[in-house]
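Dropping the structure in here first, questions after.
Note that one protein chain is taken out, while the other chains of the complex remain in position.
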């Protein structure tokens, strides 16, 4: 297998420049979830050019390319394609200036602030290398480009649109994510890897009045503020210190001016947990607190708590994870690590679940190694290393792309290599 | 004088229907501050038709009409013209459906939620009656239609645009406001009548990050929520119970989704006080609390506290107020009252201040008297009687308009009547 | 009457030194409510020496002395005797160092921090002067020394112990209080003078655990803190700015060390309001907030809200107040004022209520006039003038005592003078 990988990856030098151009092009043209037409076309066109049998438009913009290469296992590698409504502040020459009209009619900035452009580029690169070296592997390689990971509905969209009957059933599903580790780093982890994530939109109701007459109002701004404050006590007091949990109120909106007490307030929040018991406990505690705080404010109407999105925990299967970890150790040497539990979420696991097959998911680094080392020495990692979703998140192009392409190929060949 | 008023007001029956039509038309077509073109045209056209010498466009859309009628005092009566960015929910047949493009490009609803349409209609009615009965009064009557009272910059706009040199200098300035009292009611008050009002926009700075990594962020949502909570303690703990003060946070905005900790949060608030010492104390306390709460949150950047608008207290001069109160008692009998201190604000006093002349300001009721009486009996005034700026604020047309026209005429004739 | 007062008060020079000694003695020996044995003995002994018919031990330590002097009205003047559990920090040569064993077995400091020693001294002085000048007045003078005003149960204790059948029925009841105004000042006020005051003890229940395991606990410290914070919103948001109301949480107690989460927390609070509607509204809001915050904390047991004490509002009757105000104007000249509404409370009004007779209550100043004037000029009254109940509250002996004696005599003689 190791030898297969060496042969397959020998082709990387020749395509590196193409991949770097592709990456910059994708970065310049980010697309929000379920709108990834341009990105999907790039992927489809590339796969077709490499000789894959392509099915596009699965679940809107999802794409699969199948390269059958004789008897053997089937390996599916998945990349997600969507970007985020973030205004890029990287200052990169290939920074995004894209905007899009949002659901409320306003112009929203768009940015690949989570590195899905890296994922797409690396999977296209791997797909190309696999197609160029078909004599050192046997079986079927499936490249899957998924829409709308950020909204948690892209994997489901593909599944609902018949993915399992439109693709060969894989023996294993592979996926990777670029993370704020030094570029070159590859990190695997058996068991829990990513958190469950539940996003809620909560509307609380007061009663509006002129700002000078609070006694005629039920003030939803104070009500929402008390809820934000009170929610902190769930993590600080109701969950054990050794049980990871996060509640982030990402947005709060009420009123349109200084002087009119509005009728209602809306907060949106996100919950991260790593097991079902804690997940249930925290979601119940949120409902309890929101309800009680509305009562404390004599709210005239019950609050509305709506689920915006819901991500399962990503729990890597032990067997394929060990297989990939060994292949990485052989190929990457000291750059192969066991990665820490990550407080992020993914809907990727829905895909293997739909097929009823195991999966493994790993991380690759995207930060300039010297910069990372310096921040680490100075204890300023949190301040100086932009993380995913930040407006300054900017993976270095190399060795990030080389590592991502190699990791996909090495992992796939752990099943397919001869 | 009383006789003059009877003669002038004898003309009311004949114009009542016109005034009611005008009121409904104005209510249907509300205009935000400094955009009152249509309203100003209505006023100018009417004044010209009644024989007034009209100067329009003072301070943008301000209008004055001068009716000189021999030797005698000069009385200026002022009405404000602007509406509010509120979505009307009165269900009235003449409800506003108007919207306007706001400074941020979004469509905003517009509504006469503060009754300035009543003020404009009544002043046009009074101006017409004064013009029709010139033989029972002597002197000069000036009708002034002011823009942008809600923003606190309309009186200043007219003054800055030369009002004092473009209008005769009045001996007294009169103004009135429709309030949530029973229609028919007129209320005067010597001394403090309306509060000072200061509106602030406060931006607090955090550091954004993915919602799963609060440790990499400084959360501006929690920071803003703590500020809202903490600000409550100024009124509850720092101001004496017998010193009126209000701090309303009318809006809070941060973030665009559940899952990204934003960089900053913005709150807008309004402060009501009745004397300069308390005003200074409260504004300083706000600054102290905002600054300290940002420090408690280890904010990376000092908060920005901007004055949006600033209204002086409205303190009626004793002498003209007594004169008007006596004239009201003679004309309205038991419907003439001493009104309570009002927790609202006005920039009207800037006009007499610019001329260096005294003024008096009074309130008229706008609520159906039966409805008011029932709510008063049931102790449900706060719940059932919509107040100014509420989306359901809807003065009954009569006897509100009759009372407003009569009050202006009676008050003006207290100086001008023969 | 004025002449009577001059004759009665002519005796003041001769007794001034005795009164000043008495005052310092009382100040050195403060006694908590219902324990005023020493003070009551001083009063009884003095009254007997002056020729009064004395009944002691009414309601524990209450004392009345009756001086019948022919036909005429009956005037009752009341002084309260009790001190406070405050550690004196005045640095006065006659400062209290007294302590007493409290209900929980601990030593508590005691101090006349509310000036009842002034009241007792002045009433003894007035009683002496009245007895020395019986030929310039007619009727009956009743001096009443009441226990336990601070706890709000002293007047009731005397009434429950038969006061109305053990004392002549007065035509009017008079009382005074030393306040942080310049010494020499006397202030009357018709109608509302002092607030209603309701004190509550609230126990909230959590579940204890080791401090390292908050998830096993329901934290009553956080619960109580949230309640304290939330209660601020009643005054800031639920009561109109022009309606005085105060909620003070005077004590909070929970836990015995840093490291064990306790089972419960206790807060004690005091509510000041000036009308029954607001009083009811605020007390209900407290109950609503406490209950809801306990629910927000998933408290395992409903909170207990107990009334500790309850003071009615003190609303002066108009007729006797006018009578006293006129007598004060005649005697004190420019030092007689109309006083502001006071945010303090009293149970004194229970006594006239029990007799079914009117009353009036006034304030006298106790602050060195020069010090007061300077603080007033510098805007530092709040910082530099210690108020009642403060550990540094220290009325200047003169002209405070002279003024208090004179005010009682002048007021009594407004009914009794010939």
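Chains: A, B and C, in written order; residue numbering restarts at 1 for each.
Note that contacts are C-beta pairs under 8 Å (C-beta built on N, C-alpha and C of every residue); 3 or more make two chains touch, one makes a residue touch a chain.
Predicted model, so just to flag it, every value in this text is computed and none were measured.
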Considering the complete complex, of C:43, C:224 or C:413, the missing chain is touched by C:224
Identified contact with the non-displayed chain, of A:244, A:303, A:366 or A:395: A:244
Given B:100, B:240 or B:381, the residue that touches the chain left out of view is B:240
Check the options B:21, B:107, B:295 or B:370 and report the residue that touches the missing chain. B:295
Applying the definition given at the start, please give the residues of chain B touching the unseen chain. 212-215, 217, 219, 222, 226, 229-230, 233, 236-241, 243, 285, 288-289, 291-293, 295-298
Touching residues (missing chain, whole complex) on chain C: 84-86, 104-108, 195, 197, 199-201, 208-216, 219, 221-222, 224-226, 228-229, 232, 246, 248-263, 265, 268-270, 272, 308-309, 342-345, 382, 387-391
In the full complex, chain A touches the hidden chain through residues 229, 231-237, 240-242, 244-247, 272, 277, 340-341, 343, 379
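We take it that only the chains that are shown with their structure count from here on.
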Counting residue numbers used by both copies over all numbers at the interface, does the chain A-chain B contact come out same (over half shared) or different (under half)? same
Find the geometric centre of each of chain B and chain C from their Cα atoms only, then give the gap between the two centres in Å, rounded to an integer. 44
In whole angstrom, the CA-centroid distance of chain A from chain B equals 51
Where in chain A do residues touch two or more of the other chains? 212-215, 219, 222, 226, 229
